[in-house]
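Here it is, the structure in full.
Heads up, one of the protein chains got dropped from this complex, but the rest are sitting where they should.
All chains are identified by letter, namely A and B, in their written order; residue positions are counted from 1 within each chain.
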Amino acid sequence: MVEEIGRTTEGDVIINVGPQHPATHGVLHLLITINGETIKKVEPHLGFIHRSIEKMCESLSYRQFIYVTSRMDYLSSHINNHACALCLEKGLQIEVPSRAQVIRVLMDELTRIASHELWWGAMAMDLGAFTPFFHAFRERETINDIMEETCGARLTMNYIVPGGVMQDIHPNFQQRVKDFISLYKSKVGEYDELVTGNIIFQNRMKGVGYLSAEDAISFGCTGPTARGSGVTCDIRKLYPYEIYEQLQFDEILETAGDSFARYMVRVREMNQSIRIIEQLIDNIPEGDFQAKTKAVLKLPKGEFYQRVETARGEFGVYIVSEGGTTPYRIKFRSPGFSNLSALDHMARGSKLGDLVAMMGTLDLVIPDIDR
Amino acid sequence: MLSFSNISKSIDSGLRATFDATWTMVIEMVIAGVCVISLFAILGLVLVLMERKVSAWMQIRLGPNRVGPKGMLQSLADTVKLLVKEGMTPDGADKFLFNLAPFIAIIVAMLLMAPIAFAKDFQLWDMNIGVLYVSAVSSLMVISILMAGWASNNKYSLMGAMRSGAQIVSYELSAGLSILSIVVLTGSLNLNDIILSQANGWWIFKGHIPVMIAFIIFIIAVTAETNRAPFDLAEAESELTAGFHTEYSGMKFALFFLAEYVNVFIVCAIGATLFFGGWMPFHIGHWEGFNQVMDFIPSSVWFFGKTFFLIFLIMWFRWTFPRLRIDQLLNLEWKYLLPISMFNLLLVTAMAILGWYF
Partner (left out) sequence: MFIVKYIKDVFSGLKSLAVGLRRTLYYFTHHKEIITQQYPDNRETLHLPERFKGEVVMLHDENNEHACTGCTACELACPNATIKIITKFDISPEGKKKKAIDKFVYHLELCTMCNLCIVACPTDAIKMAQTFEHSVYNRADLTKVLNKPGSKIREGVE
């Protein structure tokens, strides 16, 4: 860091944004060089919430390690668990009952909406509007209540087990999801009134943090971040898992590549998730919610990889097995890490206030980046 | 009848009967000082509670409801907390300026209280250049912010102070121009004369669309001048943590906090005086009965009612809009507000010369 300071030119100031800063939503440390209000360089420093989850997983059995992945991207914990379970099922060649598949997809999409709701509120709060945060939490709370009733927890559910789901859905589940959909549809117009249509908000977002499609690919961005630049990367469409092939939904693409495009991708994705839920909620097939599996799982020798689309982008699980009861090596590909790497490129030349908008639209969850 | 002017007159005559003229003045000054300070304290308590309740209801929350009946004493409890907190001075700070800055902020706010007419014939200082005095003194506020930002020895504070400097210097212009449009219509800089000129109707109604535009520009400009959201770039907690008062704690922070709220009160009082007729009651043309009922309401109630309506307006802005960026903030002023208010002033002048108002 000393030579960093030596390299700066006249008038440059180095500021530490974080690890304790309201805009980083966690313990991310950004070392930014600014000249006046203009950003010249952003250097993310990681490691403040590193818990060595990958190493931890090596000492846990295949049933046990799934719950740890909830602690990475805690906003889409369910989808993380889903990826692990899919990877194990691929290795063990377990046929998951169709009822379990539908329940899993329903929960995935509910999680995605909950995650985007929180992002939407926090995004507006980063830009200085506090009220949308509470309005977003009203809808998110309804999803959390549904989760609590069926999975027993609100954030780190650990509902998915290899071969299916842990418990059958609660008898009230379908009715409450339908209530949520009608609540969401009655309130989604307010989002446009409060934030999307607002002239101040649009000026803060449009043309800010431009990321071209080529750059998005070369930085390895996935999820809404890349789709805002017009890169097709929805894993649900490209490499369908579970029952996504049979569902009608659109991959949202915006071509502008700025913060507003990324914002619009997420807002429109919520509507697509609602669409998926509407298709499934009345068509949950009867049957088992869990396939018969052995008490102790032993993955055959080999390498297994599975990717899913979380709320933030492509999440991958890579397991190397030696044939024992614990994995030999686990590697997670987390979307936040790659998306964060584009921040420096996007931020150069823009104002300090824009950095907050860019970090908001990247939808950073720090434990996901740091693991 | 019990009114502020009668009370002050009876105190004055009582004092004059017992003391000579010099002593009377000294005692009256002390009384006025005590009144201003207690008004400060009350305003701080009331406005903080009001802001918290307004924000809570807009955010579908309940707001403070534990301390005292319906949470009325919440801000009192907060004050006690701030009083007993340690006021720290960071290492490497310019100690003298660091400790001076909050007092400058509060002194400026106190000075601004002088020309405001709180009720009929109730004013600390009826000066003939009241409007000029207010716009001149209110720009001193930026000095305390710059001082705090510089003396804190903190990059965030400095950036907040610099932002605030750019902001207040620019927005002074359109605030001044929109005030000028009323001065043009009245032909006086005396706040009392301005109020009396609105006896047959407030300027916002008498002045047609140009005065409405002037009012909108005025409310935007004073929101920016008092560093309130959506123009709170000097604090901007998501960017600069807390801006110029990042390093302040305890009572020194509370003084900044208090100065912000008192400034909001003062600019709203000026706005109410200029555009809504100060303590003038609401009259409609020839409805004698209605007008008499309105006259029966005390003038101080009218004044505080109008002021608090404007304060609510500013709070309403704060809890609805996102924050502007610094370049957009300056663009808004120099590309939109200033040209519009200059053109508007021209319109108002033409209107005043041709007598196109009621």
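Quick notes on this one:
Here, contacts are C-beta pairs under 8 Å (C-beta built on N, C-alpha and C of every residue); 3 or more make two chains touch, one makes a residue touch a chain.
Keep in mind that what you see is a predicted model, and the values were worked out from it rather than measured.
Of the options A:Lys41, A:Arg63 or A:Lys178, the residue whose C-beta touches the omitted chain is A:Arg63. From the set A:Thr150, A:Thr225 or A:Ser321, the residue in touch with the chain omitted from the display is A:Thr150, counting the whole complex. Across B:Ile7, B:Val26, B:Ile42 or B:Ile60, the single residue that touches the chain missing here is B:Ile60. As for the chain not pictured, it touches subunit B at residues 54, 57-62, 316-317, 319-321, 336, 340. The chain not shown here touches subunit A at positions 60, 63-65, 67-68, 131, 138, 141, 148-153, 156, 158, 161, 166-167, 170, 190, 193-195, 197-200, 202, 295.
FYI, only the chains that are shown with their structure count from here on.
Note for the complex: subunit B touches subunit A at residues 55, 58-61, 155-156, 159, 163, 229-230, 232-233, 236-241, 319-328.
Touching subunit B in their complex are the following residues of subunit A: 13, 15, 21-23, 37, 124-131, 133-135, 138, 194-195, 198, 200-201, 203-204, 351-356.
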